[in-house]
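Apart from one protein chain that is not included, each protein chain of the complex appears where it belongs.
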Amino acid sequence: MNGRLDEVDKMILFELQKNARDTSSNDIAEQIGLSASTVRNRISKLEEQGIIRGYHVDIDYERAGYPLYTKIICTAPIDQREELAESAMEVRGVTAVREIMTGERNIYVNAIGEDHDELSRIGRELTDLGLTVVDEQLIRDEFVCPFHGFLGEHPDCLPGDES
Amino acid sequence: MNGRLDEVDKMILFELQKNARDTSSNDIAEQIGLSASTVRNRISKLEEQGIIRGYHVDIDYERAGYPLYTKIICTAPIDQREELAESAMEVRGVTAVREIMTGERNIYVNAIGEDHDELSRIGRELTDLGLTVVDEQLIRDEFVCPFHGFLGEHPDCLPGDES
Amino acid sequence: MNGRLDEVDKMILFELQKNARDTSSNDIAEQIGLSASTVRNRISKLEEQGIIRGYHVDIDYERAGYPLYTKIICTAPIDQREELAESAMEVRGVTAVREIMTGERNIYVNAIGEDHDELSRIGRELTDLGLTVVDEQLIRDEFVCPFHGFLGEHPDCLPGDES
Amino acid sequence: MNGRLDEVDKMILFELQKNARDTSSNDIAEQIGLSASTVRNRISKLEEQGIIRGYHVDIDYERAGYPLYTKIICTAPIDQREELAESAMEVRGVTAVREIMTGERNIYVNAIGEDHDELSRIGRELTDLGLTVVDEQLIRDEFVCPFHGFLGEHPDCLPGDES
Amino acid sequence: MNGRLDEVDKMILFELQKNARDTSSNDIAEQIGLSASTVRNRISKLEEQGIIRGYHVDIDYERAGYPLYTKIICTAPIDQREELAESAMEVRGVTAVREIMTGERNIYVNAIGEDHDELSRIGRELTDLGLTVVDEQLIRDEFVCPFHGFLGEHPDCLPGDES
Amino acid sequence: MNGRLDEVDKMILFELQKNARDTSSNDIAEQIGLSASTVRNRISKLEEQGIIRGYHVDIDYERAGYPLYTKIICTAPIDQREELAESAMEVRGVTAVREIMTGERNIYVNAIGEDHDELSRIGRELTDLGLTVVDEQLIRDEFVCPFHGFLGEHPDCLPGDES
Amino acid sequence: MNGRLDEVDKMILFELQKNARDTSSNDIAEQIGLSASTVRNRISKLEEQGIIRGYHVDIDYERAGYPLYTKIICTAPIDQREELAESAMEVRGVTAVREIMTGERNIYVNAIGEDHDELSRIGRELTDLGLTVVDEQLIRDEFVCPFHGFLGEHPDCLPGDES
Partner (left out) sequence: MNGRLDEVDKMILFELQKNARDTSSNDIAEQIGLSASTVRNRISKLEEQGIIRGYHVDIDYERAGYPLYTKIICTAPIDQREELAESAMEVRGVTAVREIMTGERNIYVNAIGEDHDELSRIGRELTDLGLTVVDEQLIRDEFVCPFHGFLGEHPDCLPGDES
């Protein structure tokens, strides 16, 4: 246990990781043996604490007709890394930004260019922000899955153990 | 326009990117001026085509008490890249896998270690699959945002333009 | 099919890739079962659209007595990449420039030095333009071949299918 | 002068570099003040010696509807470099191969993927040949130009100086 | 607070970091306002838990007449990293080993060669163990200091707060 | 022999490397057959010469509850390397600094972050000093051992051989 | 044959490469069947042309008591490469400088530090000149040998063939 999430929180998060849209609070409540209002309260609290940051649809961009879905690896000066990661979100075409704890290759940007000119424009705008673009690579495919750690050691944990 | 998604599909995907859980088909329908049943049909079709792969909750793992949320960069032999990307999903602790179109540093794995032994185990299991682990870096923060390209040139697109 | 080139365009380009000098419009017309004037019109249109940029003789420089035929790999600041790629063409001794979609190692220059002083001068002039020279390597040999994709799935495509 | 090409050869090659298709032997003959039959003889001899390897049309692939025009950088074992460079030409989608005089990153392949699966297949086939794919990058643009060295120190060289 | 070390433990460790030899349990006891036997008990417990691994003299090897004090950076196969880090300790001349959580450059060995042959032998023995030696660099100087985090937010923490 | 340390010095240093805290001068004296006062004099002299720089407790930080024990690899401008290595010691959270004899990756800093914000702050402060942070990696484990070279060729060296 | 050196020049250079000190012009003359005065004249001419730059004793520095014989790899701005290579010769401790035809890692300096402070000083002085020191590595051993190409295809070439 780690003092922040209890077993109920973990079970809720695990269910939401599997399907954040089609799993209602009622479904989760039934699954883990608590009332729907408890589940709703827990979710609200996780949202307020910033532990849940949002709910996203996962799109296969190539299948959707965008072959130039690209990972752009950047270096930010270390004292501007946080600020630049946030600014990168504003660049049209960017879909995700990850901030990595190191001095080089420390901002990973996912972006979609509709054509080469668009990809060039995105690279230029990231540069104008103060980032150094180090590499650009096509994303072939991506998969997301729930964090099994939320299942704890007892994968068939019982309802009610809100210790 | 690119022949696969029309403007209605794009508007629906854009709304789901903003909030995949709390935005009902009714909300979207109202937003874009179509019937809820049309929205539901479109979503089903996007799911069937594999363009929508799922809906995920976005968790701030450090805030949730997991400081060892890590990006593990691997190299797969190029003829096993797809297969190994899928296998990596089975490793306990892994939360996402991205397959990159190149010969080295071509599998990016996000994973959570509850302690150093767990991180070591994850690295070992990825190696046992046949991946070469090249780098491991703490993920400081991550941000996801909608793809503005779905808004087209006309950001205030009108209802009904299902051309 | 991709909306820009039809099968006739592709067959013409394929023939020109094999031999751009000794293949007359008549030869191509005969090969694909259309009139020579149609072939000439198509070629003109491809030239006007900028899809055909030119016709080049392919020289074996070492055999021609120039052992210092060299690939010079440069980095351009990303917001000047296009402009610098064009300027590099002006440097005496440069025979080709390729602009790569990334932040480093993003301009590839082929150049011929008649002796070491010439190679040094070329490196200096590229630097003066604002490029950073990262690597220089002798080109041992080069081969060019037609793009088989122009043959489509039906490699023995019949005349007349200008669908 | 370097013992292999004389000034006439150089002038002919220079003209062919500018436009290999629309410049007839007559045009060149007129330009440099020799008879057309001399020009034709010289060209034949350059072809027989392997100094002229062919004549290629230069295509802007992105404009032609192929955004995935890619530079694939490979490493061949040094004792198989020549042989593998030639084999790479056989892979469907490959349009050019350059062999570089070093131990790593020594084969540069240009290739076109019609979609991600095609690019993956090309990478796999290059790997199956025995190449190690090190990097893959989109080619943004390319420019080819004549080798000014063929103009010698006397850019307005007179006809007849076949010394 | 993090559940493992309380403030007393931290103060004891901080004193030992400053001088592990000339600071008796009595000195520490006096410094932090507890009895010497409490300090001795705490130290024993920290040793038993493996939190204190030992006490080392810090030697300036160049001043001691060993100019070839060297950092040898190695890569271990990730599934043998722990085992090889321990084996490296057995190589004559090695003075420290650090195991890093990544796939390459993941074992740092400090070693002293009395001459070039000795350094070569150390490299060879590390290789024989199964390590790949990636780099070797002379250590110019090294400095060790106490971890200020042990002082907590209250750098002048009072005795008795063994909460 | 190398003119700076004689065999007695080496034996003393070897004993202190094994356990710098619990090995009294009496213990060492007995071990090597000299008087305790001789041992104490020798130790004082080694301290005065700067050959002994201090005595440190060796802490297993992960076991102590600090999972973010990190190796931060920096580059200092070569003419400020010494000065910056010393300044890095002042950054809160830093526990060791090693200065390496090269132009890049020439300062290795060990540091402990209590959370991600702390690690970010340490990186920022090192940057503010003038260091470039190149890499950051979790330290999985570390081992320190005596320098066997102090045992000389005669591992069972007799007392009295203060030649 | 390459127009600059004839077979006699090559034989003379080959003999001087084997032993530049103990091989008199008479010895060479006898070896290749020409008069000593011809050999002396040829050597003078090779010196005047700058083809022979000097005669050096080859010293095993480690055996001579200098274990810190080091290869320092630098990057010069490409437009100052020649000038900086020459300036590097002035730094006390430097014994050789090689200028490489590329944009990075383009100046190789061999230097001897009598101790760590000396090596640091050399690095600092190279930096002060405008070089960036990239790497420093101990030279373990070096071997020099004659260029067999001077023997031509006929390794037992007869005297008199001054064609």
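When the chains are written out, they are named A, B, C, D, E, F and G in that same order, and each has its own residue count from 1.
Quick note on the criterion: a residue touches a chain if its C-beta (ideal position, glycine included) is under 8 Å from a C-beta of that chain, and two chains touch if they have at least 3 such contacts.
Since the structure is predicted, the reported quantities are computational estimates derived from the model, not experimental observations.
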Inset, instruction - List the displayed chains that the omitted chain touches in the full complex. - result: C, D, E, G
Legend entry - From G:8, G:34, G:74 or G:101, residue that would touch the chain that is not displayed: G:101
Legend entry - Interface with the undisplayed chain - residues on subunit D: 77-79, 81-82, 101-104
Inset, instruction - Name every residue on subunit G in touch with the hidden partner chain. - result: 2-5, 13, 16-17, 19-22, 49-61, 63-66, 71, 81-82, 85-86, 89, 92-102, 106, 108, 112, 114, 137-149
Legend entry - Interface residues of subunit E (partner: the chain not displayed): 72, 74, 116, 119-120, 123-124, 126-128, 132-136
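We take it that only the chains that are shown with their structure count from here on.
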Inset, instruction - Could you tell me which chains make contact with subunit F and subunit G both? - result: E
Inset, instruction - Check B-D, C-D or B-F against F-G and flag the pair whose interface repeats it, over half of the contact pairs matching by residue number. - result: B-D
Legend entry - Whole-Å gap between the CA centroids of subunit A and subunit F: 42
Inset, instruction - Please compute the C-alpha centroid of subunit A, do the same for subunit B, then give the distance between them in whole Å. - result: 7
Legend entry - subunit E, residues touching no fewer than two other chains: 3, 81-82, 101-102, 137-138, 140-141
